[in-house]
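Complex shown without one protein chain; remaining protein chains in place.
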């Protein structure tokens, strides 16, 4: 099975006067698992549909496996696709759903049978082959839809929010299954989702999109640890990253001043030279640490609310100037409402954003 | 929530007219009609039970045989053509054509018109002396003949032409609603699978539209059994008795020929036919409803 790379060059897409994507560039390596992540309306599905050839582009080029397929029919692009609503052909058995495209394309019968059998076995569908989609559960249906894509032996597999219609537990199961599939086939996969957990668990690289623009294209770890702007920082991660407004002070040791607190920024990797400016500090709840009350760098905060989450506890705190934030402690945290805590914000775990542009500093 | 006594009384009082209509009109009148078909009533109903003799007479009646023959021809052709044309129109309109609303209005407006109007217009169009035949001849097709309406063996097909014209728009509207209900992603999946459009319709869409087809077919079929106005206004059953239909047979024997026994036997036969068509459909719908 061949694995194609995908190269998108200054792509433009619009409907009527509305520009959805403008001058978008993206390169996906062969065998890579790339996730397009973003809120609804950010253009991620539009981009995926353009790669599939299901919508016309206004400008730019799409290359798959080194061929210019900008104007090729979907079937000639060497792609296969899995849809959110499964889009199974309702009156056909599972077997026929998987084999119909191949049959119409004139693939020899033994070849069809071999591929269907292989895919069915991979997805544990063998016993369901003669059922109708209406007789299957949601998770089984989506496995059939994946099977229908697999038998195409495509160079690129496209997934359009495939797990959004499933309940939380099935979603988790199928997520693992897709990951296993990628590991086994090492096929190129492009996967659209608005669920950041899916993105973080599945992707080799994530492209976070908003407003038709790729905000950040990076490994999940980088996206999580070093978001390039406030949008990425707030979109990825749950519970969400805390944002504390304040300013950067470069007098002597560089620090961040929020109300009466001064946080040392020694160890923070500034992108440029730090200057005195208003900024927003971002820190993830799990990066905040409890410390001794005599620690000079300690920030003092009052506990407002305690949310036990099972595996850990989320504690909501308020600073003297009224800013609220949350931090994560282990499951048997003993804090109570009204307690005063001494907390440490490690500089290497922080993100600093320009107050107006929202860009990482 | 338990209903108070007054509310319960009010609810029942509101249902009284419906209940009365149900019992008196639908059940009562139907039973009486069936009973009369077993008597030898002529001008006025009587209770002289004669068993199935009226049905025997009916089977030997030329006019009835012609009526049944006609309604079968009309029914098969009318339903098939209306379904075919209606479906094709719906598919055509579904291809994102320009001026969709205008096109749809053109196909549906005949359905707003009565059968009487429909019959009279087509009677005029098919008039051999001045109608379409005349137009064809004036265009230089000297030997063109389109005189179906005055020929006994073809008059019934004229009713089909008019009926299809009137009802195809209805089928189109039902089918279009069905087509618009198809998940957009099924079309996308089919394109990725490389299926040609006609193949998608044949193998995927049409099998999905069973409910739309059944609804349209049942609506059309009940219209077939009721066919009366069109025959009266377009050909008045003629030439001779060539385009008689069962409903007209019943009406004529009730009010002009004073043969109530025979008329009600014919009406009862119509009822049995309707039940044969509708009962399986209702059963199927009820089962579908339960499965949901």
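Here the chain labels run A and B in written order, and each chain numbers its own residues starting at 1.
Going forward, a residue touches a chain if its C-beta (ideal position, glycine included) is under 8 Å from a C-beta of that chain, and two chains touch if they have at least 3 such contacts.
By definition in this document, contacts and distances are computed from a predicted model.
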item	value
Per UniProt, the name of the complex member that is left out, chosen from "Carbohydrate ABC transporter permease", "GMC family oxidoreductase", "Tol-Pal system protein TolB" or "TldD/PmbA family protein"	"Carbohydrate ABC transporter permease"
Residue touching the undisplayed chain, where the options are A:72, A:240 or A:290	A:72
Residues of chain B in contact with the chain not shown	1, 3, 6-8, 10-12, 14-15, 17-19, 21-22, 24-30, 32-33, 36, 45, 85, 88-89, 92-93, 95, 97, 101, 103-118, 120-125, 130-132, 134-135, 138, 165, 168-170, 173-174, 177, 215-216, 218-219, 222, 225-226, 228-229, 232-233, 236, 246-247, 250-251, 254-255, 260, 263-264, 266-268, 270-271, 274, 278, 281-282, 285-286
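Note that only the chains that are shown with their structure count from here on.
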item	value
Interchain centroid distance [CA atoms averaged], chain A/chain B, Å	56
Residues on chain B engaged by chain A in the complex (per definition of touch)	183, 185-186, 188-196, 199, 203-204, 207-208
Residue numbers on chain A that touch chain B, as the complex places them	49, 52-54, 73-76, 79-81, 83-92, 100-101, 104-105, 145, 148, 152, 160
